[in-house]
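Yeah, one chain of the complex is gone here, protein chain that is, but the others are all in their spots.
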Amino acid sequence: MTIEKAIEVNGLSKSFGTVKALDKVSFDVQRGETFGLIGPDGAGKTTLFKILVTLLDTDEGTATVDGLDIGRDYRAIRARVGYMPGRFSLYSDLTIEENMEFFANLFGVSVEQNYDLVAPIYSQIEPFKKRRAGRLSGGMKQKLALSCALIHKPSVLFLDEPTTGVDAVSRSEFWDMLHNLKKQGLSILVSTPYMDEASRCDRIALCNSGKILDIDTPSNMVKKFDGNLYGIKSKEMYSLLKALRGDKTIINSYTAGEFHHLLADNGFDAERLKQELTSSGHKDVEIKPIVPLIEDVFIKLLSNER
Amino acid sequence: MTGFTSFVKKETLHILRDPRTMLIALLMPVVQILLFGFAISTEVNNINVAVVVPHWSESVRQSVEKLSSNPYITYQGAIEQGEIDQYMRSGKCDAVVVFSNDFDKVLSEWKQNGTGENAMQFVMDASNTNLAQLGSGYLTNILAVDQMSSDMMPEIHMLFNPQMKSSFNFVPGIMGMIFILICGILTSVSIVREKETGTMDVLLVSPVRPLRIILAKMIPYFALSCINLTSILLLAHYVLEVPMSGNLGAIIVISLVYIALALALGLLVSTIAKKQVVALLISAAIMLMPIVFLSGIIFPVENMPDVIKPISAIIPARWYIDAMRKLMIQGIGFVGVLKDFIILCVMTIAIIGIALKNFKDKI
Partner (left out) sequence: MNDNKTTNISHIIQVKDLTKQFGSFTAVDHITFDVKRGEIFGFLGANGAGKTTAMRMLCGLSFPTSGSGTVAGFDIMRQGEKIKSHIGYMSQRFALYDDLTVMENMQLFGGIYRVGKKEIDRRATEMLQKLKFASERNTLVGSLPLGWKQKLAFAVATLHRPEIVFLDEPTGGVDPITRRQFWEMIYQASSENTTIFVTTHYMDEAEYCHRVSMMVDGQIKALGTPTELKQQYNASSMDEVFRTLARGAKRGD
């Protein structure tokens, strides 16, 4: 067992014209780890992927993938990584089977040779192998794309927003598949704009506008959250929000679904707030302390940035 | 299967499964050849001719006989001098041959002195300039032969294409266009399509050398072009009766060089364009338009202004079309087109060089 890391990134920067897509990004991914890059569009996730799979050159900084330098050894890296770009990148006019064979041959292997690795995923779509890829459902396309990215037995897997635009069931199934691959020792770098998927990763990097805000395990991120978070609701959610904005003991308040979330200052008193709101006409006011979600962490980090 | 052959297979499947590509690639050449060969013909094969004969004599009769028996002329009969205008306006005739009053006398004067008055006059309907020009030459040609001395009328002899069949000229032109279209435009679009859909990213992130990817892409289009070359040559020879009197081997070799050049052009475009629409526009702007206007398909290079001539010299199609004309119509041997051949070879190598230099295996 080597101790070398699956991915090591040091101070990567990349600009397109005046737009800074990546700004001194550093992190590393351990062997066998599932590492999530979590952030909205424009966070630089795709640019980072393209640099790491050697499609794009960096302006500054260095990185290694599977111990190989992305600049010098880019050909060797290409043979060892599996890459699934953000958009559906298979041939829609070829069948499932033809796509699989093509991508296997591209890496000089046959489908049979590495069938074991892809079997749990591929077997689900194999009954339809004569169907053209363009006529598959979102979930099936995703499975095919993953199978194609895996067929050459890569040591590091790069998945750029694999769950975007796919419904919740397929998303959940997809993460189950990744979990199985991780058990086989694969190192995975995956990006997603869905904050609720953070918990499926070993470690995550929250990123925004080309910068990494924080890196940690999802549970540590939540533990580190310093501040008191409450959920609050009433009959009239919009005027409630306006009322919260007027309270001096509340640092931040925002919509969050059934309950608004509010980040409280030290002088905050939930009972007092409830009484004040009720007396000013709010009905059915309910306040409770809540455990922050990754989104709350993200919002707090982002607010600090701004 | 190796990476390379599976690539060729995949590319072939793309073409076979896209009915539009198939239609463009296989049907269009045939349609174009037939269209230019028959429908859009600029040749004269049916001129309506009437005559005005003030005084019938034996020699006049002979001339009229010649006109009426010519397969390309429809003889409309003899009319009066005063009726010419009316006949022309009504479209009943395109040309009227007016014999002089004393045709026999003028003729003998010419024979004796080698000089004299005009023996006849052509009145042409010049609203169709093409018809008028070709028709007058035509009439001169028919009436002049051994009727009078060569001095009496300018002897016009149609070389190589005695009936001035325009399809002869169009065949090399169409070939020059078709190969650019299939090899150049279709390959560039198919490469750029992969950039657009993102599959190119996946291909590049594989151990297969990018050059092989490109080469594999070109093979099916090269094959398609060979099929087209065959069908065009067969159609040209058997349907349009283009003589193909030159060296067939040379026709094929030079065509293959030209096809390679078109593929290289396609690759060059694909290194510049990021979207299919852009690839199409660039292709149209740098490939098709110059071919149509500057390669001599429509406007002869000789007639171009001096400023334009050098530009036409850098258009590959010009040299290819020139070579094909010489080989297919004039029947000149390979030596006669050596210059064209060498120029095309140099251009091909240069374009491949530029395209490869431009081609990056990163984005």
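To keep things simple, chains are lettered A and B as they appear, and every chain counts its residues starting from 1.
The criterion applied here is as follows: contacts are C-beta pairs under 8 Å (C-beta built on N, C-alpha and C of every residue); 3 or more make two chains touch, one makes a residue touch a chain.
Note that the structure is predicted; figures quoted are calculated from it, not measured.
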Neighbouring shown chains of the undisplayed chain, as defined at the top: A
Residue ranges of subunit A at the interface with the undisplayed chain: 39-43, 136-140, 164-170, 172, 193-196, 208, 236-239, 241, 254-258, 295, 298-299, 302-303
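Convention: only the chains that are shown with their structure count from here on.
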Computed distance of Cα centres, subunit B from subunit A, in Å: 59
Of all residues in subunit A, those that touch subunit B in their complex: 50, 53-57, 75, 78-79, 81, 83-91, 93-94, 98, 101-103, 105-108, 148-149, 152
Touching residues (chain side subunit B, partner subunit A) in the complex: 1-3, 5-7, 9-10, 13-14, 17-18, 197-199, 201-208, 362-363
